[in-house]
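Omission of a single protein chain aside, the complex is shown with its protein chains in their original locations.
To keep things simple, chains are lettered A, B, C, D and E as they appear, and every chain counts its residues starting from 1.
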C-alpha cells in the first residue's frame, strides 16, 4: 500500500505527518469546464451586463469553498490560505473556470484549487438549473503546482479545450 | 433576467422563496467520473482487497459533503436530507461515481447529489495524488430527479461512458 | 429569572423546547446601516456600474450568514429557512441594509434576519476598509415579524433615518 | 477600482494575496453597543448576580464567532487567532461591548474583532428578545489596530458614548 | 452485515433512508462523568459562586455541539432539533453530566444527546486542564429514549454512580 501516502503500513487512513516539513511558499492552479446549451451560456454572459452576475456568485462560492477544503476532504490538512483568485473564460459551449491558490505553509494547495473550481462549477449549475438541467461539469484537473519537496508540476496537454 | 430564478427582477441574487411549496418526497441521482492511469485504477481496486479502502473514504466524504451543500452553494436552501447512498463502478480508465439523495421537503436535492459526487471525486483525487497528479474529474451531471412541481427528469444519453 | 426564556428556573441556559409548537409560516424583516465617508459611499455605488460589486458580495455574505445563524447564536434553533432576500438603499452618509427571511417552522426567524444584516454590514466594512477604516455599523434592529404565537410586531419609529 | 483591494483590475473579487507579507504580531480592538429599555438592562445585570448570565453567554458566542470570521466574510483570510478577550460595560441605556483580538500572522484581525462584537451583540438580543423586541445594535466600529504594514490606527472620537 | 443498518447488503456505508418514516416527537437523554482530583472539583464549584463559571461554559458548548452532531458523525441525519437541556450534578469525585434533546422529526436524537454530553465533558477538561491534566471522561451512555418505531428504551442499571 506504500504508494498511497494517506494509508499507513497497515492500510489504515491517516492525516500524513508534515510536522517536520519546512514552511515554504506554494501555488496551485486548477481548471474545469461547465458545458451547457449555447442559450444558457448567452444568458450567463448577458447577466454580467445587467445586474445579477452568475459568475460573480460562482467566484465567491469558489473562494469560500476553498477555505472549507479541509472540512470536506477527510485527510486534508488545515491551512491558512494566503491568496485565492478565480477567473472565468467564455468558450463556445462552456465556461472555463481557473482557480489559483497560494499558501505559505507545510503542505500544498492542490486540493484547495480543485475544490474552488468544483464549488464554482456547482454554483453555476445551481444558478442556471432552472433553465438547463442537463449541464455537465468536466475536465476538473490540476494544471500547475510549485513549491514544496515534490517540485514543479506543469500539465502539458490542454485539459479544457473548446469543443 | 426572469429565467434565472436566483435573481429577482432587479437582477439581485436571493434565496428563492419556497415557503408555500408543499412538503413532498424528492429524489435526485447524479453521476461523475474520475479518469486516471490504469495502474492507479488498479491500485484503488487492490486497496479494497487489503485494508485501506480509497473508495470507502471517498464514499464517506461524499455523504458528509452532501450534508454541507447549503453551506457551499450560496443560494441553496438548507434541507434535512433523509437518505444518501453512493456507489462506485470500475470502468476501463475511470471510476464512475453515482450518488442518490432523498428528502421529504419543500425543494429538491439535485445540488446535494451533485455535491456528493464532486466531493467523492475530489477525495479520490486527494487519496491518489501522490501516485498520479494528472487525474481528471469529468462528466458530473444530473441523471434522474423526481418529486416536486418540476416533475420527472430522466437523462436520455449515457453521460459517463467507458472511454 | 422567568423573563428570559433562555434560562430555566435555576438560571441555567437552555435551548427552549418548541417540540409541541405547530409548524407555521413565519417572516422577519431586519434593518441596519453602515455609515461612511461620502467618497467611500460614492465608490461603492460606482463599483456597481463597472464590474466588482461591493453590495453583491455583501448580499451573498448576508444570505450565507443567515444560514449559519444557529451555529453562531448559542441558543438558537436550527431551521430549514425557506427564503432570504437582502436589499440595499443608498442614503446620504450610509448604506441601508434590509433583510427579509421566511420559514415554515416551529420558531421564528428574527435572529436569521438580524444575522443577515450584521454579516452583510461586516462584509461592506471588509470590502471598503482599505479606503475607510472609520466606518460605523449602526441601528441593526427588527422592523417586522409575523407568524407564530407572539403575533405581529411592527416597529413604529423609523430606526434607520438619513443623517 | 484600484482603491478596493478585494477587487482585481477587472473588478473581480479575490482573496488578496498576502503570501509574501511577513508574519508579525497584530492586535485589533472593536466596540459596539446594544441599546435597550432600562428595565431590560436591569434584568441583564441582575442575571449576573443569580445564575444565568446573559453576558457570559454573549462573551462565549463572541469568542466562538471570531473563530468563524473567515467562513462568514467571503474574502477574509483564515487565521490562527492567538487571543480573544471580550469586555462588557454597563451604560445608562446600553451595554457597551469591547473585543480585543490578537494574532501572529500575515494579515490583520479587524474583521475578527468586529465579528466578535457583532455576534456578542446578536446573542444579547437573542437572550433578551422575549422581554424586549425593540433593542438596537449600534456603533460597531474599530477603535484600535496595530501591527502590519498599515501601522497604528487609533480612533479619536468616542464612538460609543452614553446616550 | 444486515445487523448494522448503516451498511447496505454489499457492506457499503450509507445514510439510512428515512424518507418514508412519519414525523414524530422524540426524546433522548444521555449521561456521562468527568472524574478529577477533589481539589479540581472544588475549584469548579467555587467558580460558580464568584464569576467565571466552568459549568456554564460547558453547558453552552454541549448545546452548540449537539447542533453540530450531523457534521461530526458521518452517517447521522441532519435534524432541526427542537430543545436541548444540560444538567450538571456534583458527585464525590466527578461531575455528572446529563443532556436531554428533543426533536419533532423522522429519526431519533440519541447521537445529539451523546454528543452534547461528550462536548460538555471535553470543555470541562479544557477549562481545567491547566490544574489537572489527569482527568478522565467516563460512562457516556444513553439512559432514556422515546418516540419512533423502536419504542421506549430505559436503562436499568445506574450507569454513572458515585465512586
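Here is the rule we go by: contacts are C-beta pairs under 8 Å (C-beta built on N, C-alpha and C of every residue); 3 or more make two chains touch, one makes a residue touch a chain.
Source: prediction; values computed, not measured.
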Chains in view that touch the one left out, judged over the entire complex: A, B, D, E
Hidden partner chain, touching residue among B:64, B:79 or B:122: B:64
Touching residues on chain A - with respect to the absent chain: 8, 12-21, 70-71, 74-75, 77-80, 105-106
Chain B, residues in touch with the chain not shown (by the definition above): 48, 51, 53, 56-57, 60, 64
Chain E, residues in touch with the chain not shown (by the definition above): 1, 3-7, 10-13, 32, 43, 47, 50-54, 57, 60-61, 64-65, 68, 71-76, 110-111, 114-115, 118-119, 121-123, 125-131, 133-142, 145, 153, 155, 159
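Keep in mind that, in the parts below, only the chains that are shown with their structure count from here on.
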Angle (degrees, nearest 5) of the CA superposition of chain C onto chain D: 180
Copy pair chain D, chain E: interface residue numbering same or different (half cut): same
Geometric centre distance via CA averages, chain B-chain A, whole Å: 16
Residues within chain C bordering two or more other chains: 12-13, 51, 56-57, 60, 64, 68, 71, 74-75, 78-80
Pairs of chains, among all present, that meet the touch criterion: A-B, A-C, A-D, B-C, B-E, C-D, C-E, D-E
